[in-house]
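Excluded from the complex is one protein chain; the other protein chains are retained at their positions.
After this line comes chain A, so read on.
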Amino acid sequence: MKFARDTWLIFQRQIQLLLRNPVWVFVGVFQPVMYLLLFAPLLKPALNAPTQAAAYKIFVPGLLVLLAIFGGLFQGFGLIAELRAGVIERSRVTPISRLALLLGRSLRDVVSLLVQAVIITLLALIFDLRVFIGDLLLAYLMLALIALMTSAVSYGVALKVKSEDALAPLMNTVAQPVLLLSGILLPLTFAPGWLQGIANWNPFSWAVDGTRALFAGDLGSDKVWQGLSITAVLAALGVYWAARQFARSVR
């Protein structure tokens, strides 16, 4: 009960600050929209898709996963600013739940990601993308879990390194191979065997496959439950690890 209240308290505060500066929505959405408008049209011929809509069914889920990964991984920067301002230290001398300090922030990130995901989906509708609402909601759940994990990990790393200068290259180094090995831009069905072999070890590749299956309306596909389970487990691990960083001493 106390934990839920504490989480809600931090979440409210974070959302309030976010709404005070709504520029973030446009900044966050700008890049994916560029991909949607300037890159996606190349896909129909490249993927040999029968229609533009079919190409979007493959591309949009990948784009959303990309948004969740990157959006989450770079949240640590905000935390470093809070660390520097002494806000985290001030919170840590109160009896507030340490997990709530993390989760309140990560849930804000999840909400802001979902708002962006909805905007992208709506734009894609203009380009004849059609998805069943139930499948779409499950896909959003997958995105929420990914964002929860990546933002929690980013916060945990931020608490460890405590400096933007260290966080930026670290996150880029992680994000780059993760991105390429997840078949986000092009499906890995085109990849040679060795590359697919490596990609099988990339959890995000499973998440992308699962999300694609959902967008394709293939709810019964094994990929759906596999992707959801893997991301759920990873999200739990990420949150657990990051919450421990919040509980430990922070300078």
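The working rule: a residue touches a chain if its C-beta (ideal position, glycine included) is under 8 Å from a C-beta of that chain, and two chains touch if they have at least 3 such contacts; residues count from 1.
Methods note: contacts and distances are computed from a predicted model.
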item	value
Among "ATP-binding cassette domain-containing protein", "Anti-sigma regulatory factor", "Insulinase family protein" or "STAS domain-containing protein", UniProt-listed name of the chain not shown	"ATP-binding cassette domain-containing protein"
Contact partner of the left-out chain, one of A:91, A:231 or A:245	A:91
For chain A, the residues touching the chain missing from this view	2, 6, 9, 13, 16-17, 20-21, 82, 84-87, 89-96, 249-250
